[in-house]
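My structure is below; once you've seen it, I'll send some questions.
All protein chains but one are shown in place.
Our next item is subunit A:
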Amino acid sequence: METVSLPHLPDYPLHICLFKDVNNAPFLRQQLLEGNTDFEYAFLDASILLSRNQVLAACFRAINDLLQDRLKSRNVHSEIVFSLSPNNNISESFRRFGVAETSRHILAVKVGGVQSQIEQHLKGSVEGNLVPLTDEQFAELRDESRLRKVYKIGATGNEAEAFVIGSMALKGS
C-alpha cells in the first residue's frame, strides 16, 4: 500500500492499493451496493486507468469539490470514481470506472483514516496481488480499447495523459 499526500491537501492523505488478478470483484461490488460502512473506498476498475497522475488528479478534484461543498455524488469516494469521467453522467461513470462483477484488476483508494488499519482491512478483503502504483503497472493492466473508447482518444500512451487529465478537470464546465 502507498500513502500519498497531495501537496496542497495535507489533511487528506490518500491510502492507495493496486490489486492485480482479483478473484472476488463481485463480493466487493456487493459491499458497495449494500452500503457496508466498512467499505468506504473508491474501488476503481484498473483496466481503465491510464496513469498514476490521472488517479491523483481525480482524487484532487474530488477532495477539492468536497471542500467547496459541491459533490455531485454521495461522498468523496464515489466522487473519485465520478472525477475520472470525461462527462457528467454519474451512473455511467460508476459503470465505467467503478468495480464491476467482471473486474480483474482493482485500485482501492481511501481518503483519510489510519494507514495500518486500512492496509490490513484491504489485504484481508481483496483477493488479489498487491502491485506498485506505477505507470508501468497501469500500462500492463489496462484495456487499451476500452480506454480509447471512454476518453475518445486514438492513443493510450504518455502522450494522452494531458488530454485525459484536462478533460477530467473541465468536466461540468
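In the analysis below, contacts are C-beta pairs under 8 Å (C-beta built on N, C-alpha and C of every residue); 3 or more make two chains touch, one makes a residue touch a chain; residues count from 1.
Simple rule for what comes next: contacts and distances are computed from a predicted model.
Trainee: According to its UniProt entry, is the unseen chain "Ubiquitin-related modifier 1 homolog", "EKC/KEOPS complex subunit BUD32", "Cyclin N-terminal domain-containing protein" or "Actin-like protein ARP6"?
Mentor: Looking only at the record, the undisplayed chain corresponds to "EKC/KEOPS complex subunit BUD32".
Trainee: Contacts of subunit A with the missing chain: which residues?
Mentor: Within subunit A, the residues that touch the unshown chain are 4, 6-10, 53, 56-57, 60-61, 63-64, 67-68, 70, 86-87, 148, 152-155, 159-163, 165-167, 169-170, 173.
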